[in-house]
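Here the complex is missing one protein chain, while the rest keep their positions.
A, B and C label the chains in the order they appear, each numbered from 1.
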Amino acid sequence: MPETSQDKERIIALMHGADKPGIVARVSGWIYARGGNILHADQHHDNENGIFFQRVEWQPAGDVQEEIKLFRHLAEDELEMQTEISTSAKKPKVAIMVSQFEHCFFDLIMRVRMGELNCEITCVISNHEKLRAMSEMFGLKFYFVPLSKENKPQAEAEQMRIIKENGADLIVMARYMQILSPDFLKNCGAPVINIHHSFLPAFAGAKPYHQAYRRGVKIIGATAHYATADLDEGPIIAQDVTTISHRNTVDDLVRKGRELERTVLANAVRWHLQKRVLAYKNKTVVFD
Amino acid sequence: MPETSQDKERIIALMHGADKPGIVARVSGWIYARGGNILHADQHHDNENGIFFQRVEWQPAGDVQEEIKLFRHLAEDELEMQTEISTSAKKPKVAIMVSQFEHCFFDLIMRVRMGELNCEITCVISNHEKLRAMSEMFGLKFYFVPLSKENKPQAEAEQMRIIKENGADLIVMARYMQILSPDFLKNCGAPVINIHHSFLPAFAGAKPYHQAYRRGVKIIGATAHYATADLDEGPIIAQDVTTISHRNTVDDLVRKGRELERTVLANAVRWHLQKRVLAYKNKTVVFD
Amino acid sequence: MPETSQDKERIIALMHGADKPGIVARVSGWIYARGGNILHADQHHDNENGIFFQRVEWQPAGDVQEEIKLFRHLAEDELEMQTEISTSAKKPKVAIMVSQFEHCFFDLIMRVRMGELNCEITCVISNHEKLRAMSEMFGLKFYFVPLSKENKPQAEAEQMRIIKENGADLIVMARYMQILSPDFLKNCGAPVINIHHSFLPAFAGAKPYHQAYRRGVKIIGATAHYATADLDEGPIIAQDVTTISHRNTVDDLVRKGRELERTVLANAVRWHLQKRVLAYKNKTVVFD
Partner (left out) sequence: MPETSQDKERIIALMHGADKPGIVARVSGWIYARGGNILHADQHHDNENGIFFQRVEWQPAGDVQEEIKLFRHLAEDELEMQTEISTSAKKPKVAIMVSQFEHCFFDLIMRVRMGELNCEITCVISNHEKLRAMSEMFGLKFYFVPLSKENKPQAEAEQMRIIKENGADLIVMARYMQILSPDFLKNCGAPVINIHHSFLPAFAGAKPYHQAYRRGVKIIGATAHYATADLDEGPIIAQDVTTISHRNTVDDLVRKGRELERTVLANAVRWHLQKRVLAYKNKTVVFD
């Protein structure tokens, strides 16, 4: 990569489609022939399903918008790939939904401030007032949208209005303890990332940490995934676990769970913002 | 521990029962007053259930059998604890049940040879002939007990006869791919340790590694537990996990799973042989 | 623990000294005889050095200060143990020293807010102005003490004055990028916890992440320890590591290192605040 310039705008393309010979050669040859400088290229073949995945990041020689238009033609029309294209010039907008637990919320804010997550938090939406002061202290717009069994459709409509007004390329459920309706997920206009605890074995129902404690599990985990109509079953982006012992109380489990939730959610959001995640058939390819 | 002698016989007592004030003081005071030398003492309070657990290991000043008799009186009659007492002089006997997968089987044999597992393997029982040559090469008695839907009660009776003939303080299912009946577990005369894979989320049904691959999980695990009538649901002794990515094939998952099964089963067996595991209410305390 | 009351003041004693028979029996018997309720007791024998360690936490039946006075007599005069005694009623005071990196600093503040670290941050001392705004936003006293090669003795005197004025039972170097003099460590009046990165193999000199990258290490780590005159060589309290690959840039290493530094420092501080750490002979016993 001799002539790389850090300042020059980069194009990132995520593609997937039916696998066929010569795709890598065609894509890299096309970029190279037009004078582009490929910074990163990663690909994956899902041999079981015959699907090909590619992430390619490059600096074009000429006009970025023109390059994108022509590349989309190549990838979608000629190679018949589903394609998602973004550029380094545009900082993604993120809406945060949160209830009362603050650990993931605060963690995200800090990582944005430290430059670890390259995005702009455009709004914070909560069904509680608890995190208003903290949000405003950090200069974030905070929206309280009360929620009850009765008003859920109206509340979700209001949430969507707020999201559209402020803009969001990604919605992060930072321990938002409500189920988003299939309607919301379909119409909110952005992918939604959720975080939840995970156990070996799994536990259904309430108070999972108490159940895990009673069952004497030796490992607890957290999973970040895209929210789908089937709430905790969307494509998994990131997971991590930690060990526990009989010496740990339920409070220890909850604290260790918080730690996992923070780092696992942050990893999932960072990979998504860097356009490293490709979801298909309820699973993901993460070009980490 | 100034006057410890490595050669002197040690007593190990595992106790649990209703928690009440003064148990630790009474137990340690009793041993001390009789001139005993406490080498290790570990205890645990389950505050939720009001249960107290203790493991204590000591060298008595006088006759070992006399000390055990009197200690049992103290622990069971006076303190009303359930008590399991063993001595360092007796090498535990282990029966191995195995099918065709050899990784856990090999691993156990080698750890016994290297002195990592302090036990004697008295017999190997299998529903396949595959591992006979290997067993005999290592000087182990191998018993082929064919198994079908029709002969299961007779086969289990034969297995129990072999186990009793050769002796077993512990039965290890080293990837024995059959379900032991509640009758077997009740009458085999020794605790049974089993190993199986674990996933986040869990998968029911056949070919779990294929399911995990399709689901795109990022972590796979293994769990060792005591076998109970509810096969994969007995008290958990040890668990471990490893990370996977989209780059891993199903074969990689299987290989990584084997690795986990080996080490997790070995840990569970070692802790059990060292009398570090106390099972109660479908969970364990592991004094590691 | 049947009659435990959450509200009742607890005494926590950390002791160590020459190992001799009967200490556990004597300590637990003494507390029990005076009507005390032992909540946790953990002990450790260092057989190599013949040292005994104990942490015991209990609710006395009578006056707390009287119990402490008498217990100190038992532990120090009769049992000849070095003893550190604290009570649950007193919230420890913490002084934070920090330079410009904000990740550990933020992390500590948030854990205190969330109740994960039970302490009061009495002052923030920095050789830069950068974190003043953030400190004051959270209502913390911020002191800028400029530091140069020339003024180090005066600067350290000023730092100690601030620490004494505000009070500190613990000083945390949250990425304070200066070496504290042996004089400071001797006279500052509180233990000092430091955090630094760790590598396999170790690297001396500047820019260790660049060196690790060039050496192609597959694992990086972080270590929290008590600061001693020999700066990065004090007793280790906590360590953790994470894996890296050739795909990771130096920036990735730095980011992953930050993550480790946050959690490792937080664990060390939490264990210290809970009086779980006993340092001796340049190592620690952590009753976790």
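The rule we apply is simple: a contact is a pair of C-beta atoms (placed from the backbone, for glycine too) under 8 Å apart; a residue touches a chain by one contact, two chains touch by 3 or more.
Quick caveat: nothing in here was measured; it's all calculated off a predicted structure.
Between the chain not shown and the residues C:87, C:239 or C:274, the one that touches is C:239. Of C:10, C:44, C:93 or C:256, it is C:44 that touches the chain left out of the display. Summarising the interface, subunit B meets the missing chain with residues 102-103, 106-107, 110, 113-114, 116, 137, 247, 255, 258-259, 263, 288. Take subunit C: the residues that touch the chain left off the picture are 44, 46-48, 198-202, 213-219, 221, 223, 232-233, 235-236, 238-241, 243, 245-247, 249-250, 281-286, 288. Contact residues of subunit A toward the unshown chain are 1-2, 4, 19-22, 24-25, 28-29, 31-32, 37-41, 43, 45, 47, 50.
Operating definition for what follows: only the chains that are shown with their structure count from here on.
For this pair, subunit A with subunit C, the centres built from the Cα atoms lie 36 Å apart. Within subunit C, no positions touching two or more other chains are listed.
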